[in-house]
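Excluded from the complex is one protein chain; the other protein chains are retained at their positions.
So that you can tell them apart, the chains are marked A and B in the order they are listed, and the count of residues begins at 1 in each.
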Amino acid sequence: MGEGGSRRVSKHSVRKQHSMWDPAIVRPAIVESFKKLDPRAMAKNPVMFVVEAGSLLVTVLFVRDVVTGHAVGVKFAVQVIAWLWFTVIFANFAEAMAEGRGKAQADTLRKMRTTTTARRIRRTDDETPLKVGALPEGVGGGEEVAATELRKGDVVWVAAGDMIPADGEILEGIASVDESAITGESAPVVREAGGDRSAVTGGTRVLSDWVKIEIRQDPGTGFIDRMIALVEGSSRQKTPNEIALTILLSALTLIFLVAVATLEPYARFFHGSLGVMALVALLVCLIPTTIGGLLSAIGIAGMDRLVQHNVLATSGRAVEAAGDIDVLMLDKTGTITFGNRQAFQFLPVSGVDEAELARVAALSSLADETPEGKSIVVLAAQRAIAPALPEGATFVPFTARTRMSGIDSAAGHMLRKGASDMVIAHVRAKGGPVPADLQAIVAKVAGEGGTPLVVADGAKILGVVYLKDTVKPGMRERFARMRAMGIKTVMITGDNPLTAKKIAEEAGVDDFLAEATPEAKLAYIHKMQEGGRLVAMTGDGTNDAPALARADVGVAMNTGTQAAKEAGNMVDLDSDPTKLIEVVEIGKQLLMTRGSLTTFSIANDVAKYFSILPAMFTGILAFQAVQGQPRSSAFWALNVMRLGSPSSAILSAVIFNALVIVALIPLALRGVKYRPLGAGVLLRRNLLVYGLGGVVAPFVAIKAIDLLVNVLHLA
Amino acid sequence: MIKNLRACLAITAILLVLCCAFYPAVVTAAAQAVFPSQANGSLLVQNGVTRGSSLLGQTFGDNAQWPEYFWGRPSAASPDAATSVLYSSGSNYGPLNPALKDEVEARVKALRDTGVTGPIPVDLVTKSASGLDPHLSPAAIQVQIPRVAKARGMQEAELRALIAEHTEAPTLGFMGERRANVLTLNLALDAKRPVAHVAPAPASSTALAAPNAVTP
Partner (left out) sequence: MSARFWILDVVFFALLVAIAIPFGRFLTRVFAGENRASQRALGWLERGIYRVAGVDPAKEHSWTAYAGLMLLFSLVTQLVTHVLLRYQHKLPFNPTKLDAVPPWLAYNTATSFTTNTNWQSYGGETTMSYLSQAVALTSHNFFSAGVGVCVAVALIRGLARAESPTIGNFWVDLVRVHLYVLLPLCLGYAVFLVSQGVIQTWQGPATWTALDGTQQWILRGPVASQEAIKMLGTNGGGYFNANSAHPFENPTPLSNFVQMLSIWAIPAALCVTLGDMMKSRGHGRAVFGAMAFLGVVGILVLGYFESKGTPLLANAGADLGTLGHPGGNMEGKELRFGIADSALFATVTTGASCGAVNAMHDSFTPLGGLVPMFNMQLGEVVFGGVGAGMYGILVYVILAVFLAGLMVGRTPEYLGKKIDSRDVRFAALYALIPAFSILIFTALGLMTEAGRSGIANAGPDGAPVPHGFSEVLYAFSSGTANNGSAFAGLTAYSPQHPIFYSLTLGLAMFVGRFPLIIAALAIAGNMAKKKRVPVGPGSFPVEGGLFVGLLVGTVVLVGALTFFPALAIGPLVEHVMMHR
């Protein structure tokens, strides 16, 4: 979805995208593909294990023949044997490439937890109470330990300029933290004890102030550690779909094993023999080596794509589940709407001119850097009202206590805007009247889901600025696409049902959950799951944790609390809640790639049969041969591709079978193109491309290879 | 387990009674009451003598010995050695079987020997599936008209009319082939113009099959 940008890599990503054939990855992958010939490693992949066993068998037999001097057709045999081994090596290479690309990602991740030292001020098993509020005894207090030695429950002290040694929760203090190593966002973020911004990630750096952090992870079990293991492929568990697919591929392999093995007795019935070489070649060509060779690469590459989108997952299972999501729960604020409220309308009380209200509102906001303030100035400007800040005026910022902001002129005249009750109190204190229609205006705005800001000029109330939460542009279309994919979108909001309904309609979501409490969210997820649906949600607060844990895909924002991050099965380093949509697409792409390549692999077999089978049986039923034609066994009539000779036919099929693995590595690593379309349309497309294409392509390719083989006199 | 075994035995017994006693008994009773002729084999009885079944073809040990009858389809059926009952069977020759080639060639030759010059319909020289096929295509009967006419001293037109009488059209116009029943046709021939059977000098050494002959 080019226009929507799901294929785009997060713009802040620090992880570089490696070009497909980056030598830094290819070179070690080549070495690795030979190392992977170890049968113990191969046994995990039944399809390729059979190929290796077959290759070994023909090699041993060939060597025996050479030693005993019985070898015939050496040139042909050597080539077939070589290509059989290439088949195994190419499959290993695909896996090694995926792992290599993963490793490259992992290395960048790993840099985040390079050996830093930490000042431990309390060990996890220390029973003495922690002195709260006290600074550690002087700068450099506590014991200095390597970050890798920190255990869960340890408390460390991190001062400005130090690296945060491991994931943890701030117990005390406030600091600005540079998290660019993870998020790529250069602006520092504030992290403080308590609330939803208390989690810190290992590998980030404290820029100012100090914090006491309780370590929440034993070494090697942190989120990043798990992710490293996953992208490297070392701890990759097969996902449920992968297991099912492996079963199917193993069954197919067994069927072909029998179909090929029984050919020898069939041939003997006609007093012929086929030879081990041809049988092994046929077997290797028939069993689904293409998908068998690429299967693990596809899985690793899926994780890799997720990391490129700055999302970390705890398991491959979670990525796969993302493709299955039926219900997407999205927070209204910040995800569907801008979250900051924008000035929408000036509503003067009776007797006040709208321009006057706009002028005062704009004046009071000129020095206000909040998005709300800026939007008031913009709205006034749209009405050609652009007052200048009076000389000597001072800005009165918003505080939690006053809940008002504005300016005081040099003469002491006060312009204020703020929450209605506070402004009314402010005006009353100055002896001003409260206009009769003010309450009605305030009530109307609130009723529509907006925020009323009352504006006062001195003791006179002028009217109300209607602040409205606006839906981000393009969300409607996005949700429509989700609907086409069969995904139901649900908006979660703390607003009252009326307001929620209005925004839900505007945004085009399918459902909403108003006045959402953590319990309500949990109950909603439960209800959906009872109905068999898979639910994804994002969250950041500690109170989101139960719902994140309950959801099938829970994406925690990296800015969120440690509790939220532990509860979810993914963390979005960019803390971008709309990313969930892309996560879903990555999951779908992963499954589609597997399905498409499996179909392609199996469909290929038709052509392989037609190239190898006539060649194998060429010596059999030769009593039917037409005089003067050397290869006129009845079987050779089945050579519909008109391949040059029996040996070139076998060789061409084997070469095709090996090369197609290499040819499809880029597709396996990139994934097949995903378009947010209905299942029917997707199926038709993919069946056409990978099913029908899979039948036709090898006919063309094998014929071409055969021409080349014959031109070069290889067989 | 005992409970299940009891259920199994009880249900087996009840179903056996229903399916293998009650059911065939009812069908037999109904069949004998409503369609007694069909139920007993559609036997052709002339003057109290059973001549055969209108559904079953009759072959001649050696066709050449019986020029006065229309010859039906060749048959692979043979009497069983132990029980004498006719054992229905096809030849089961594959399409390339040399024996099939020899046999078809021999039958074609036998027909040519009787003076057939035109095309010989394939059904006249191939064995049926049951070995008891009572029918021939009109074309396959017509090629035999000159021989039968000669042997019986009948007009060919007379035979043609008789054949037409015994020809059945496809049911509803599309089920089955247009066909004539060779046995009823031959019996009609005998009724119309009986001739004493005089076997011509055997063309081959094949002896006339004796009653109850055991020739598989």
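Operating definition for what follows: a contact is a pair of C-beta atoms (placed from the backbone, for glycine too) under 8 Å apart; a residue touches a chain by one contact, two chains touch by 3 or more.
Computed from a predicted model, the values in this text were never measured in an experiment.
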{"item": "Residue touching the undisplayed chain, where the options are A:R478, A:R550, A:K588 or A:K703", "value": "A:K588"}
{"item": "Touch criterion as defined above, residue of A:T538, A:T599 or A:S647 at the omitted chain", "value": "A:T599"}
{"item": "Positions on chain A where the hidden chain makes contact", "value": "240-241, 243-245, 247-248, 250-251, 254-256, 258-260, 262-263, 265-266, 268-271, 286, 320, 323-324, 326, 483-488, 530-534, 587-589, 591-592, 594-596, 598-599, 602-603, 605-606, 609, 613, 617, 621, 623-624, 626, 634-635, 637-638, 674, 678-680, 682-684, 686-687, 690-691"}
{"item": "Positions on chain B where the hidden chain makes contact", "value": "3-12, 14-16, 18-21, 23-24, 26-28, 30-32, 34-35, 38-43, 49-53, 55-56, 58-61, 65-66, 69, 73, 77, 79-80, 82-98, 100-101, 104-105, 108-109, 112, 119-140, 142, 170-171, 173-179, 183, 186, 208-213"}
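Following the convention adopted for this analysis, only the chains that are shown with their structure count from here on.
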{"item": "Between chain A and chain B, centroid-to-centroid distance (C-alpha), Å", "value": "77"}
